[in-house]
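Every protein chain but one is kept in place in this view of the complex.
We just call them A, B, C, D, E, F and G in the order they show up, numbering each chain from 1.
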Amino acid sequence: MKEIRIHARAGQGAITTASLLGYIYFLKGMYPYAVPHFGAARMGAPMNAFVRVDSKPIRLRSQIYEPDYVLIVDATLMRGFNCFSGLKDNGIAIINQREGVEIPKVNARQKVFLVPANDIALKTIGRPLGNTALLGAFAAATGEYELEFLVEAIKKRFPAGLQDPNIKAATQGYEFVKNSTKG
Amino acid sequence: MKEIRIHARAGQGAITTASLLGYIYFLKGMYPYAVPHFGAARMGAPMNAFVRVDSKPIRLRSQIYEPDYVLIVDATLMRGFNCFSGLKDNGIAIINQREGVEIPKVNARQKVFLVPANDIALKTIGRPLGNTALLGAFAAATGEYELEFLVEAIKKRFPAGLQDPNIKAATQGYEFVKNSTKG
Amino acid sequence: MFGPLISKPGSSKSNKTGSWRVEIRPRFLQKNCIACKMCLLICPEGCIEGDAKNTYHCDFTYCKGCGNCAAICPKADIEMVKEETKE
Amino acid sequence: MFGPLISKPGSSKSNKTGSWRVEIRPRFLQKNCIACKMCLLICPEGCIEGDAKNTYHCDFTYCKGCGNCAAICPKADIEMVKEETKE
Amino acid sequence: MKEFLEGSMAVAKAVQLCKPGVVSAYPITPQTHIVEELAQMVADGHLKAEFVNVESEHSAASVVLGAAATGVRTYTATSSQGLFLMAEVVFNIAGLRLPMLMTCANRAVSAPINIWNDQQDSVSLRDSGWIQLYVEDLQETVDFHLMGYRLSEDKSMMLPVMICMDGFILTHGIETIDMPEQALVDKFLPSYKALYKLDPANPITMGPLVDADYYMETRYAIDQTQKEALALIPKITAEFSKVFGRAYNGLVEGYRIDDAERVIVAMGSVCGTIKETIDELRKKGKKVGLLKITCYRPFPAQQIYEALKNIPKVAVVDRALSLGSYAPLAAEIKAAFFGKKKKPSVISSFIVGLGGRDITKDSIKEVFRLLTTTEKNEYIDLKPELLKESYE
Amino acid sequence: MKEFLEGSMAVAKAVQLCKPGVVSAYPITPQTHIVEELAQMVADGHLKAEFVNVESEHSAASVVLGAAATGVRTYTATSSQGLFLMAEVVFNIAGLRLPMLMTCANRAVSAPINIWNDQQDSVSLRDSGWIQLYVEDLQETVDFHLMGYRLSEDKSMMLPVMICMDGFILTHGIETIDMPEQALVDKFLPSYKALYKLDPANPITMGPLVDADYYMETRYAIDQTQKEALALIPKITAEFSKVFGRAYNGLVEGYRIDDAERVIVAMGSVCGTIKETIDELRKKGKKVGLLKITCYRPFPAQQIYEALKNIPKVAVVDRALSLGSYAPLAAEIKAAFFGKKKKPSVISSFIVGLGGRDITKDSIKEVFRLLTTTEKNEYIDLKPELLKESYE
Amino acid sequence: MNKQLFNPGHTACAGCGQSLAARLVLEASGPNTVIINNTGCLEVFSTKYPESAWAVPWIHSLFENAAAVASGVEAGLKSLGTKDTINVIAQAGDGGTADIGLQALSGMLERGHDVLFVCYDNEAYMNTGVQRSGLTPFDSNTTTSPTGIQSCGNLRPKKPVPEIANAHGIPYVATASVGFPQDLSRKVKKALSIKGPKYLQVHVPCPLGWRHDPGLTFQIGKLAVETGLYPLFEYENGRLSAVRQIQPKPVEEYLKAQGRFKHLLSKPEEVKKIQAVADANIERYNLKVQATS
Partner (left out) sequence: MNKQLFNPGHTACAGCGQSLAARLVLEASGPNTVIINNTGCLEVFSTKYPESAWAVPWIHSLFENAAAVASGVEAGLKSLGTKDTINVIAQAGDGGTADIGLQALSGMLERGHDVLFVCYDNEAYMNTGVQRSGLTPFDSNTTTSPTGIQSCGNLRPKKPVPEIANAHGIPYVATASVGFPQDLSRKVKKALSIKGPKYLQVHVPCPLGWRHDPGLTFQIGKLAVETGLYPLFEYENGRLSAVRQIQPKPVEEYLKAQGRFKHLLSKPEEVKKIQAVADANIERYNLKVQATS
């Protein structure tokens, strides 16, 4: 069983990201359970979403306190509070890079990947929606799934016009990490 | 314990009669419980009220099926159904007399008193409200209470202007029975 | 299993409200009736029938003796009489 | 026994919504301000202060960077700038 | 002073003695006489209160809610459909910890519509957080209205109280009542001082959104406070008897129960009929008794256990249903004995007098007759001829 | 066909498969996504139904009531405050014996207002005459919506059915679901034929005033019919598995219970977390199990007795309260064992996860830990620091 | 009298204006009608199980939701495809309309359902014993607006429900009275000829609640109109399209026949206030017959 926690601000598509990530696992034939953690707050307020996945149906319904992976859609959230809380000590964090936000120290076995997802998105999609780029990076960083599944998910879930741009974004996110890791 | 059932039509003051009768017992220092038996019907529809009285507080809350006395405010009700049902076989019935309504036979030990209460009321009160006259007759017929208590009850319960007329009506009802019984 | 739930159309007719009539009842004189139907229209019990002039009458099984027919009749061709009065 | 039930007046001020600002924020130029108070009136956070001309400014602890102050200023004396820009 | 009064009149006079500042209610049979009498008192200047004629029970409850939030003593009354229409507000009032008194003139609920007495209305709101007291006769009715306010406004409680009185039987019944004197009432029931209220001098926020981090404790506190009432009620009844000379247990009351082999458990006016029947059966040497539940919420499980633990056979008489399950009172009485060593050998459940079906001494005798060694779940005075298996 | 769907979406699709003629609902978190999706289906012509956007839940329930009375299949959904606002109508629908389906997205109730999950809303309407089915995951959610209509419209039933699904956890949770095919659904669920309806060809009177001479039987019939459902539900689940290949008990379901020494009884999605915890504890050799209650109304007392009679220790997990008394489910479980020879030595009651308080494996472990030989009544994950004795 | 739609044997008081109006409404609508009835006198006196006065499909749910149930009935008939052949009539007393049922009514009007809503206005909650409603007239003596040392009866004017209904922008709003039975029938037929939501408010004297002789039901209804206290008008698509013009009579004539106003006759200043209400109506709806034409 793997547990992923996604941090974002209400309105930044944490839920779409969670459900897209879940859908990738679904395509892999696994049993994901994706659920948002709603507060009562509005656009701009911090919120998060959870994805829990296993090879058999997920029954555990609690929130995620000790994620294997954290995906931080908005780096400014790290100013507010600790997005890394409970991250497994071999855990991996993928962060939508943003200047002027310093990254908390992590222990030796934890990995942090800074991905310029919004810049990628701006170039590929034309709007600063880094979610697909982040999921590309996630694939490369965690090896949870091959890029193909993400591409297929995008094809299934996005309206025609938005598929190619998002596939581009996903691929570039993927490559960004691949390159940064090798050498 | 004595049980009295009052038959009337909605609007003919069965409840006032019951509460006045109860009040008389109250003045005697007894413990009456008076309660109307409501249907959902309107003015003119048959309904009845109950008075149960004893020397200690009444606890029994059921309706009255085997009355010691029945008081029939509107004789035409007897066309409809049996106002005598369950009347104890030494029971007494006081009926507001009305031409053209025949009285069902009663067994030897039961007594029936026909009282021209409305006529009395017309003469004394000016309106055909025979209730106080009937309660006068009731006193004479059953010996349950002296006329004085009824008079006091009327004084306590009726607005000044209506006291004397009703006392007159009560007294005439009382005397009507007294006379009809002797000789 | 079902208990009391629905009622049959028009079943109220088994309830003979004519017995509620104690003091007065209408008498349809059928003399000057012009068949204006006003009595029929106004009867709260809907128990008046009639078609041609001087044919209007009510069904005493239901008539409660309210007196509105008599009140509305433009020809005073309905009068309220003591219940006991014979026709 | 009592649980959470009532809140203290104005306690929301402990919630620093300035952190919600991610893209842009207002800059009060304080050049051509005529103290018309419109910015102060329009701010959804009620976080603008000022009295005399060219004294108007906002409290960035709460400003969400919506931009309405800049939009309403008749003198274009407020401009929206990238969050990162230094004063 | 002893008076011969209709129940509704007596309630109105009891409320008048408690001097509420705001009264609001919506008419519904059989509660109407209470409200009408209060309206008359206000019209005559005999009661100095704001009388708010609302457009529905939902608003009646909302009006007393708002008035109570300003720190004023309030009163409302309803029944049946009216209680259900205000259900959301009823829960809300308890959740806001606003003390107040409501009289519920117990009546059956729709569908089918029926204006006569049972206790389905108030029983169905047993989860709401209101303290519920069921009265047997008119003296209790008056006295528990006074005690109800005391209880409700106690600084440790701050919970609303519902006085449940059987419709018609008590609301329209007329009997002898010893009406308390104003001076004594003033002594027993001081004027209401709110712990928190809507006041510009101290502008608090009431009824905020309370999320998962805090909500559970708010509910727990109500649950606990309800249970604390089990200790407070006897204190208040004791004080009441000091002032007025009438003693009540306030939680449960046994009648000829000590040596009883068969005991009925019941709530409300039916207890009178049961007592009458018991005396009759006792004359015939039958060892029967009654346990009257006055306080249904909080549920006095311990007191019930103590009262019944040595009784061989117990019959629970419910005047309400939880359709498809145990009768509400029966379920909780049975639950009270789980895991206990001492307990009745049989607890049977009987449904009696729904929708005004008359409860006679014979009905009660039937209950006792059916209370054998085998557990029963039966309806009394049912007419099988009215039932059919299908509509096709 | 297997799909990866949000719970609300899945419910909407299930309802679409059942082809209701009239849909009416009023938005309330967390039910909104269901209704929004249905609105979209109608807007796109993918669902041929009258979609009535009402002004309140009271009217939503009244609209489906009226539509059902014309002989049409109807659907509505609500939650929490909405269910309470329509409470009077909810009782009325059952009393009128109108079959229909409602989804209740379980949520805490006010005050204080809280939009998160517990089960106080539907549990508080347990007396209403509605059949209540609680689902654990999204596959059950979909399947019981189909079975719900079958059950509701069965000629012997003619009772409304409420599918209770935990708010957010299930309504907003996304997981893999095998969505039934239309052809099979049509086979399993024939179009609705009413026994009585508003039709000028046969102008009956529905909802008359039923007085004391008749009322009790109407209520008794509902009570009995509910209990008959205990026999019908397994028939329907059996038929369902014939058609769709998924088997359900429909009343209660044991998990690793046969040799268990400690068993939790619970309803809804928490059962998943409990199962997960059980497997973990089993690995450590702890003999623990779960009894899941799917059918809460009618209450399957006999089946519960059979399942638990040999279990030494039972913990009842309630997600709702009857303030001032036993937790609702705990009380009935205890009642089910009164007078029985075989029974657990302990039945403890635990309140878990009110108003969205997260229920973790640790919460469940705590329940098992506290399930000792001494009976407990406890709140899990409570924060004592939030409580105070007084406001003065 | 066999094919009657509203049958005798109901248990209304003798001279009940509402029973009479209900019959006229149904006769005007005919057999292809479904009636949805709020709780109230009409429901109680016409459907005491096992008897029913109704020979058309009829349903009662609650006191406040007839308009919403009717919305559902209309939607149901639509989905069955039979709506166009059937009239749907929701009906209620003044309390079930102006007070507890107002929101359901407003919702029905706002949504545009093809339903006629009929309010039987007897100006108080009669079924429960004459309590004040929003449509109880000023100074009327009811059990919750009683006369007393400090009270002269109901404090508020009649709630202008027809105006409120009209403000919803619906195609037809009208008032009628049992004092003018043919006019009532005509308005029902006219309303039913229009698609969409319609509101009709019928003045129905109540001998019990108004304390008048049962035989005066018709005259008292007529007097209410002729004094200007109960103006008869029609709104079509928001515009006042017709009024019944009158030669105004003094309000005393109307008041003196009724027990609920008895207390006023000794108070000329109060009678003046009520005359002012009538005058305001006469002015507002321009009720006075003009000399010319």
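In the analysis below, a contact is a pair of C-beta atoms (placed from the backbone, for glycine too) under 8 Å apart; a residue touches a chain by one contact, two chains touch by 3 or more.
None of these values were measured; they are calculated from a predicted model.
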item: Shown chains that the omitted chain touches within the full complex; value: A, D, E, F, G
item: Contact with the hidden chain (one of G:Glu74, G:Asp99, G:Glu234 or G:Glu270); value: G:Asp99
item: Which residue of E:Val11, E:Ala69 or E:Ile278 touches the chain not shown here; value: E:Ala69
item: Residues from subunit G at the interface with the omitted partner, ascending; value: 98-100, 102-103, 106-107, 110-112, 134, 156-157, 159-160, 163-164, 166-169
item: Absent-chain interface as seen on subunit E, which is shown; value: 21-22, 24, 49-50, 52-56, 58-59, 62-72, 74, 88-89, 92, 96, 197-200, 202-211, 214
item: Contact footprint on subunit A, counting only the chain that is left out; value: 11, 40-45
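The rule we apply is simple: only the chains that are shown with their structure count from here on.
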item: Set of chains adjacent to subunit E and to subunit G; value: B, C, F
item: Smallest number of contact steps required from subunit B to reach subunit D; value: 2
item: Both-way neighbours, i.e. chains that touch subunit F and touch subunit C; value: B, E, G
item: Maximum centroid distance from subunit A, chain identifier (CA atoms); value: B
item: Highest-count interface - the chain pair sharing the most C-beta contacts; value: E-F
item: Centre-to-centre distance between subunit D and subunit C (centres being mean Cα positions), rounded to whole Å; value: 79
item: Whole-Å gap separating subunit B and subunit G, where each centre is the average of the chain's CA atoms; value: 40
item: Between subunit D and subunit A, distance of the C-alpha-averaged centres to the nearest whole Å; value: 32
item: Contacts with 2+ other chains: residues of subunit A; value: 40
item: Touching two or more other chains - residues of subunit F; value: 88, 92, 96, 112, 115-116, 156, 158, 196, 203-211, 214-215, 217-222, 358, 386-387, 389-391
item: Inter-chain touch pairs (all); value: A-D, A-E, A-F, B-C, B-E, B-F, B-G, C-E, C-F, C-G, D-E, D-F, E-F, E-G, F-G
